[in-house]
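The structure follows.
A single protein chain has been omitted; all remaining protein chains appear in their positions.
Per-chain numbering from 1; labels A, B and C assigned in written order.
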Amino acid sequence: MSSSFGERVKITIFGQSHSEGIGVVIDGLPAGESIDMEEVQRFMQRRAPGRHAYQTPRKEADVPRVLSGLFEGKTCGAPLCAVIENTNTRSADYEKLKVTPRPAHADFTAEMKYDGFQDYRGGGHFSGRLTAPLCFAGAVCMQILARRGILIGGHILSVGDVADSAFSLTDINAEILAGIVQKVFPVCDDAAGACMREKIDYAREEHDSIGGVIEAAAIGLPVGIGEPMFDGLESRLASILFAIPAVKGVEFGNGFEAAQKYGSENNDAFVLDSTGEIRTKTNNHGGILGGISSGMPLILRTAFKPTPSIGKTQSTVNLQNCKEEALEVGGRHDPCIVPRAVPCVEAAMAVAILDLLCISQINE
Amino acid sequence: MSSSFGERVKITIFGQSHSEGIGVVIDGLPAGESIDMEEVQRFMQRRAPGRHAYQTPRKEADVPRVLSGLFEGKTCGAPLCAVIENTNTRSADYEKLKVTPRPAHADFTAEMKYDGFQDYRGGGHFSGRLTAPLCFAGAVCMQILARRGILIGGHILSVGDVADSAFSLTDINAEILAGIVQKVFPVCDDAAGACMREKIDYAREEHDSIGGVIEAAAIGLPVGIGEPMFDGLESRLASILFAIPAVKGVEFGNGFEAAQKYGSENNDAFVLDSTGEIRTKTNNHGGILGGISSGMPLILRTAFKPTPSIGKTQSTVNLQNCKEEALEVGGRHDPCIVPRAVPCVEAAMAVAILDLLCISQINE
Amino acid sequence: MSSSFGERVKITIFGQSHSEGIGVVIDGLPAGESIDMEEVQRFMQRRAPGRHAYQTPRKEADVPRVLSGLFEGKTCGAPLCAVIENTNTRSADYEKLKVTPRPAHADFTAEMKYDGFQDYRGGGHFSGRLTAPLCFAGAVCMQILARRGILIGGHILSVGDVADSAFSLTDINAEILAGIVQKVFPVCDDAAGACMREKIDYAREEHDSIGGVIEAAAIGLPVGIGEPMFDGLESRLASILFAIPAVKGVEFGNGFEAAQKYGSENNDAFVLDSTGEIRTKTNNHGGILGGISSGMPLILRTAFKPTPSIGKTQSTVNLQNCKEEALEVGGRHDPCIVPRAVPCVEAAMAVAILDLLCISQINE
Partner (left out) sequence: MSSSFGERVKITIFGQSHSEGIGVVIDGLPAGESIDMEEVQRFMQRRAPGRHAYQTPRKEADVPRVLSGLFEGKTCGAPLCAVIENTNTRSADYEKLKVTPRPAHADFTAEMKYDGFQDYRGGGHFSGRLTAPLCFAGAVCMQILARRGILIGGHILSVGDVADSAFSLTDINAEILAGIVQKVFPVCDDAAGACMREKIDYAREEHDSIGGVIEAAAIGLPVGIGEPMFDGLESRLASILFAIPAVKGVEFGNGFEAAQKYGSENNDAFVLDSTGEIRTKTNNHGGILGGISSGMPLILRTAFKPTPSIGKTQSTVNLQNCKEEALEVGGRHDPCIVPRAVPCVEAAMAVAILDLLCISQINE
């Protein structure tokens, strides 16, 4: 079903950009888990707009209100529902979009799909705003995962043609992840980060936008997480990652690079580490073999297209009179969505991994 | 559930590489659809091993036997089950793999996940052989899609560092797809194809293997196919594509390249074509906006790692005595899985698209 | 997943009796459907407590607030979320229930299942209060069904040993259903209704409670609704009806009576009606053959046990000191839940039928 994800831990996201509220129901969380709401709030702040010069000036409190599922600060077995009120919305900005769909947005396809009944204001249910409840769900799942030794973190791998240092496939660790997460602009190499910010500034000044890639890792997964075939880690992770608006590509381990390699280069030999644990010498497989976690760091990359909303004049077709028309998109938009998308990628990973973890425990 | 895929049209795949049989149940097919079993057979032959010098010499008839779901040559509303008997298997080749897992295979992770009870022979349920029932299901779905004007076809975009010409994002059409599918070695540019075959020959001679990328397109999709958020076309397609063994990356439209672009370059302007239909001038979005089909060609690329089974000596860990050990993988293997994987990608696409098409018809 | 129901139209219910709020997300509703919120409110009032002498004096506004999914009064394709705030709750009434579970309630089983972390106040997620969002969802679905000629209505068939006249299996019609629904105490025979109310009064005076049976019908279903085997109408309806607290039995058509009949008595002959339509002469099958609607009225009966909460002293076991203990349940309770459960049964039917209707349209 379209707005639900997960089998054992299942999230259902609701809301439109300009409806009264948005939110998420999380069903199937293990009972008895303490949820630190301040930590959840801090996590969500990483996604929230309006914090920096390179972001949309639109400010939203994004304070989730938990209606159910917690009892005395702990999960109680019942579905957890959190609601975020929509405030500070300027619907008038969007009204003309019903007839003149914005290029690269879902305006056109949704208008066709729903026979003209879709809530077109601000992208409706297709708005990037709907990643706020995803981040809420992810923040909750992350706390439960952390208690089981599983940590997730990501960084901006590139903005346009400016690249950060990539994570080491074999040596990414808790310390590095913790360090990155605390940065306002999460990159490994702050010099590269400065160049990226310049790139974003340039795009904003040009009334343009720019794309980028996010790399993220999950460490501490035990061997054996992930179901065979259609519910392997890659399938489940890709499935939820592509639900984040603007994602156009997902790869695991060395990803597309693997397609250029010989088997003798790409295969990761099994070795014993100093403690006698089995691991692989290299980690081209990105921690996943046959859809199942191998115990090595799980590493993935997600490609984001440039924010579709740009100030520059674009061509579109007026759906009412069926004529081509010039369009200038007003409103307030991020020239680069990638910095705010880092916690979204982490959240999506947390939801998918916790679900598979809970499923996998059956076989233990 | 791990080995089932789909909501409305649902496939369930069963079997292990060396079990008595493998097969698929397809539930939810529309009733009254003629299925041409010879065409199904022809489609499956494109995946079958042993046809060419650059493939494993292992020969399998791969003749599916339909047990149910067809009546007088047409789907009858009941689940369609097809079984392929496993013959010509040499289990002895694989016995030592229980204790010495092959690098880059699922041997290790499955052994851990199933506490030593997995059927390790030939990769068990994780074997590439399980793509035969996927191709059966895809062939059936393709016939139903074709009747509705939707065609799917793919080619080898690259093998190692040798590249074929890419499909035109805007101009890929039925004629080109039909032409490619008839080729024994499906590429656009046969000269590039010849180089690829040399590359594969070289890998085989070196007892090595090599990876590659498959590009595929679906044309004729009406606007509006795909559900929002977690059941968008990209999510569903990626989910099933990553279930094909060896896939490490999936991208749509211009994919990872979009991450390097400015919005003004990447956005696809809406225009009117000569017949007054709305289309986009460019097709960087690959036919999908907001997870929903735009009416433009749906184009994707799938990265395959090199076949993990290689003749060269590799390092592994003996699970019994917990010592590192040299491993030479016997058996018969494709030096490059990519040519045989083309119909697998097409089949996966057909299954996912037919499912979403049937779901979407509800709103019409 | 526990608190979600449906495949195509899917509801997810959240909340506990004493959490901040309760509510429901309805995903997959057809777009463009007008929803009359006043009618929804009227429907929900039929379930609301505190309206009559024979009900709990606890008064709740039960005013649902729609956060999403409606746009200009119509469904817009996005999930519809409605929230009801919890007010007028007296948690103190329930605190001792953590250690002394009430007989016939879920207190004990939930406490065990969730290792002591469940929200025991007022039954938590297991409270009858959670039928309020079910009624909201049902009211929405009913409006969509009515637009397609499908009407649903129920009456109190019995309270204790006092019985109302049963619906005619063959002749139940829109007029009768409309008439019953408007009654404060929905019975066919008001004299029987008066006896029932006396029975309920007696139970209340005795600090006791009493059970009853609800009979309900859906008319206007086209032939062909319902999927074979596990998703037949009976399976889906029973599945959701047993989710209403206190339901212990469900039967269709002549139900358990069929078990006493000969085939020659029980089989419903096919005949032509005056307009040339095929129908059955009798309707022992209750409108369902092979799980699929036959075009005859769909009729079912649902048995409700007496309200578990009674004022009389009962025996329980103290979970803390593991000793048997006398329990007097305080709080405010309905001596008979059946009158308020009528709209719950109707709502459950509406949700299940709309889901199957939307699924079935695919084959048309």
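To be clear about the criterion, a residue touches a chain if its C-beta (ideal position, glycine included) is under 8 Å from a C-beta of that chain, and two chains touch if they have at least 3 such contacts.
Since the model is a prediction, treat every value here as computed from it, not as a measurement.
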For the chain that's not shown, point to the residue among C:Met112, C:Ala178 or C:Ala191 touching it. C:Met112
So which of C:Arg121, C:His155 or C:Arg236 would be touching the chain we can't see? C:Arg236
Residue by residue, what part of subunit C touches the chain that was omitted? 1-5, 7, 13, 101, 103-106, 108-110, 112-115, 125-126, 130, 158, 160-161, 203, 206, 208-213, 223-224, 226-232, 234-236, 238-243, 245, 247-256, 258-272, 276, 278, 280-281, 284-286, 289-294, 303-310, 312, 314-317, 319, 322-324, 360, 363
Could I get the residues of subunit B that touch the absent chain, sorted low to high? 1-4, 6-8, 10, 12-16, 19-23, 25, 27-28, 31-32, 65-71, 74-81, 83, 110, 113-119, 121, 124-125
Residues from subunit A at the interface with the omitted partner, ascending: 7-8, 30-31, 77-78, 228, 358-359, 361-363
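Heads up, the rule we're going with is that only the chains that are shown with their structure count from here on.
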Which chain is most central here if centres come from C-alpha coordinates alone? A
Chain centre separation in whole Å, for subunit C relative to subunit B (CA means): 46
Could you put a whole-Å number on the gap between the CA centroids of subunit A and subunit C? 39
Take the average of all CA coordinates in subunit A, do the same for subunit B, and state the distance between these two points in whole angstrom. 26
Give me the residues of subunit A that touch two or more other chains. 1-4, 7, 13, 110, 113-115, 125
